[in-house]
Every structure is written in structure tokens, then in C-alpha cells.
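The complex appears here without one of its protein chains, the remainder shown in place.
Now for subunit A:
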Amino acid sequence: MSRFLLVVPPLVGHINPLAGVATELTRRGHQVAWCGHSERLRDLVGEGAEVYECAMPDGGDLVRPPGLTGPAAFRFLWEEFFLPLAGAMAPGVEAAVRSFAPDAVLTDQHALAGSLVSERLGVPYLTSASTSAELIDPLAELPKVAAWLTGRLTELRARVGDPRATADPRFSPYGILAFTSRELLGEGELPWERVHLVGPVIADRPEDPEFPWEELDPDRDLVFVSLGTANTDAGLRFLRETAKALALLGDRVQGVFADPGGLLTEAPPGTLVRPHVPQLDLLSRAKAVVSHSGHNTVCETLWHGLPLVLAPIRDDQPIVARQVVEAGAGVRVRFGRVDAARLAEALRTVLDDTGGHRSRAAEIGRSLRATGGQRAAADHLEQLTARHPAPFAAH
């Protein structure tokens, strides 16, 4: 039996994959504790979880102006969110490590306090990558931007990490658990060593028990629409155009919208618009998905063998979208410009399989279902503690 501390940022898409890993570790008899935003963690991983609270800047909410995209969104994400988050979380992570005395830490690569505090206290740690986009060195063509980020990370390390360490804190020298697969990354060599591509974590999570399943029409194709949880205020125009596109295809498709921000007040008759949805159950019945190209939704969709219409908004989403398009399983549209007619055309393309997207998605789904997911992740954590026994003398 080992003790694992899981460190996460207050972002649903980063917590969910680790929740599946935690369940698997617990099932194997290990002890798991969390470190992060306690309220959000209890919502996502259950009331019974052992949670060490961390301070969060601005309550831990990532709020960005809807129009903030591209490199400006990148600068905001680091300067206004990940870097202050690391500074705020560091004392809580240190207290959790000292109190829980873990054999190893698993930290999300964007919860930088997890890796920097672990390196300073001498605890072995893996970083987890909740997106395929960071693994391909997206700043390779922009060396001055990469240098800007490295400079910020070095400053942060001087404050909360071990200043003598040299590894990029997003990529642990002990190893990286990446919840993605070659299907998205392509065959090229990855710029980081010790990356374990464990595949997506597909695990039950507490969702909407009230979902009106009886309102789904068995004679029409179900299209699931989601812009994820981190972009709730950015999507009104796009959701409206999608609703219009679904109306154009109303004789053959039925739409279900995940709309956590409550933006969409008009939708075609028969369309379901819900703040929370049982996403995995819906995907097992859907025929296609319209998505902002968040990595988790993309992987869950492909795992179910479904093609996508992708409308990336910002951050890693354009890269993930390009990877899906290159893998042949989706059609990309422009979030800020696409209209109902173009969306309907994209949906028709993937539903009718005229471009082979559905067949390709089905193939990718088979290969993703063959990856280990949370089981492979737990294997790697067990191997880590076997190689680096008990950093703390006594539990």
C-alpha cells in the first residue's frame, strides 16, 4: 500500500482524469489524498475524499473576457492564472506533503506548485498532461514566446521550488502521464522524455440524475453540443448558430446542448438544453458531437467512436482540433465566424460519412478503448514508488 497525493488546479477538465486515477488507486488498496480547491474537488470526486485545501487567487475561477483568444489568451492564462495560482497554492501543497507524507505526488502539469514543492521537498512526482497540445512543443516556432514563459517559470521556481533544479516543471523528470494517444499526436517524436501515453480516462462521474431520457427521439440522430466548462460566457453567438443549424436538419437530428452558463434561451422544438448532462451516457447514444475541442470531450467522443465538428475557442483547443482533423475524424469550423448553413453542412458531412470521418472515428475509438487509461496510470505510479521508496522515514 502506498500513499499518493494528487495536486490539481481548480479546473474541471484537469480534475476529471485524475478522479478516475484516484478511484483505480483506491481500488488497489492505496491511500489517496487531494490538494486543491476543496469545494470543487468534493463536487467532482465525491464528499468522502480526503482533501487538503489550497488558497486560490480570486476564488480560483478562470474568468476571461469572451473575446480574449489567441496569444492574448495565452498571456492571460499564464500571467493572470497559472503563475499566481502556483504562488497561492504552494503553502497549501507544502502543508499537505508534510501532513499526508505521500510516497509520491501526482500533479497536473498546470498546477505548478505540485511539481515545484515536490522537487524542493524531495518527493518523487509524476506530472499529468490533460491535453495532447503541450506534448508537441507548441511554441517551437516562437522561440521568444517560449523564452518568455521559461523566464516566468524560473522566477516562480526561485520563490517556491528548488532553484538548483533545471527540469521544466510541467514535465517531471520522473515521468509524465499523458491522458491522450498516438491517434491524436501522430507518429512524430515527442520533445519530452518519459512520456507515458496512457490514453483517456473514461470513468463514471457524478452527473445529472434527472436527465429526461424519455424526451430523446429514437428516430432521429442525436447530436451532442458542448463548449466545455471553462468557456461558459463566450459561446452565445455560436450556440445560437448551432441551434439554427440543428433546426435546418430537424427532420433527421435532435440536439442536446450542454449549456452550463444558461446562455441559450431559444432552441428548436425538441432540443434539450441542460446546465449539466450525463456526458458519457449521452455519447453512448449520440451520432456526432459539436465541440469547442477541449481535449477531454474530444477523447471521450472518439472513445465512443463518434466524429466531431470542432470549433476551437482558445488555448490548446486549436491544436487539438488540428490533430483530430489530421487524424481524419472531424471537421473544423471557425468559432467566431461560422454560420448556421456552414455548421449544418459540416454536420451533414460527418453524419453521412461522406469524408470518412465516422469510419475513422470508429477506428480510433477501437484503439483508444485498448489503451489502459486509469489502470495504466496506476501502474506507472506503483512503479514510481517501487523505484523510489518512502521519502518520509515514517508514516
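Here, a residue touches a chain if its C-beta (ideal position, glycine included) is under 8 Å from a C-beta of that chain, and two chains touch if they have at least 3 such contacts; residues count from 1.
The criterion applied here is as follows: contacts and distances are computed from a predicted model.
Q: Assign the chain not included in the display its UniProt protein name, restricting the answer to "Acyl carrier protein", "Branched-chain amino acid ABC transporter permease", "CbtB-domain containing protein" or "Spermidine/putrescine import ATP-binding protein PotA".
A: Not shown, but named in UniProt as "Acyl carrier protein".
Q: Tell me which of A:L153, A:L246 or A:V333 is the one touching the absent chain.
A: Considering all chains, including the one not shown, the answer is A:V333.
Q: Out of A:V145, A:L190 or A:A390, point to the residue that touches the absent chain in the complete complex.
A: Result: among the candidates, A:V145 touches the missing chain.
Q: Pick out the residues on subunit A that sit against the missing chain.
A: Within subunit A, the residues that touch the unshown chain are 67, 69-72, 74-75, 138, 141-145, 148, 318-319, 322, 332-338, 342.
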